[in-house]
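In this view, the complex is presented without one of its protein chains, the others remaining in place.
Let's look at chain A:
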Amino acid sequence: MIHDTPLDRILIRSAGTLLALLWIVPLAYAVWAAIHPPAFEARFDLTAPLTLANFTSAWDQAPFARYFLNTILLVAIILGTQLVLCTLAAFAFARLEFPGKSLLFALILMQMLVMPDILLVENYRTMRSLGLVDTILAIGLPYFASGFAIFLLRQTFMTIPKELDEAARIEGCSLLGVLWRVYVPLGKPAMLAFGLVSVSHHWNNFLWPLIITNSVETRPLTVGLSIFATTDSGTSWAVINAATLMTSAPLLLGFFLFQRQFVQSFMRAGIK
């Protein structure tokens, strides 16, 4: 090697281009169908008229505005609670010594393998006994204490030099003061990374919300979309594709604007 010869370069770039095109085709096809009249959904004619009618008709046929609101509320509630609860817990694991530390930490790690997504039947029973079935709160509750967030923040907090919090203690900071003034500001990049992952995870989550919700007032976008797309009311593919793109649009837009942060967040979140 291991320097690319011109031929290597051509081969690598054409292979990459080919694979990249192949990868984007399904999405491009959906976009094509969504921005053209239904008559053109399977006819490739570059002169076909462009239209936004599919989007407006999807918007009118189902309460997407409400679904958007529900999803935004949901991801905001989940992320807010996660950040508070998990910062507190991560701080305890990173800086304090106490009996039961390794056992409790093992319980945290366990949640990363057996996620609440799998314990559907029991969690449904719990929600029913709490009287919370069909509420936005119930969709979020199982995810509030994220073992993954605690783990990620603990790793970050452990890299912060102890001298900093000793200095803050001498200045008269309480334990929570140290957390708030030293650890939270320095942990912000990790929190941002976790935030992006959490928001996209819960924006996309489907199975648990499907089970626990059964009304327009609580359903998030994913569940609303699945109901909209499977009603056999003869909704055209063009409209379904428009609805599909619409529900993914905020995330896609965010991704295109902050591509680097997204990729780095997902990576950081993965490498534990």
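Keep this in mind: a residue touches a chain if its C-beta (ideal position, glycine included) is under 8 Å from a C-beta of that chain, and two chains touch if they have at least 3 such contacts; residues count from 1.
Definition applied: contacts and distances are computed from a predicted model.
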Among "(2Fe-2S)-binding protein", "Cell division and transport-associated protein TolA", "Glycine cleavage system H protein" or "Sugar ABC transporter permease", the UniProt name of the subunit that does not appear here: "Sugar ABC transporter permease"
Residue, one of A:L69, A:L120, A:V133 or A:V184, that touches the chain absent here: A:L120
Sole residue of A:T17, A:T56 or A:T159 that reaches the chain not shown, by the stated touch rule: A:T17
For chain A, the residues touching the chain missing from this view: 1-4, 8-9, 12-13, 15-17, 19-21, 23-27, 29-30, 33, 41-42, 84-86, 88-89, 91-93, 96-99, 101, 104, 107-108, 110-111, 113-126, 141-142, 144-145, 147, 150, 175, 200, 203-204, 206-207, 210-211, 221-222, 225-226, 229-230, 237, 240-241, 244-245, 247-248, 251-252, 255-256, 259, 262-263, 266-267, 270-271
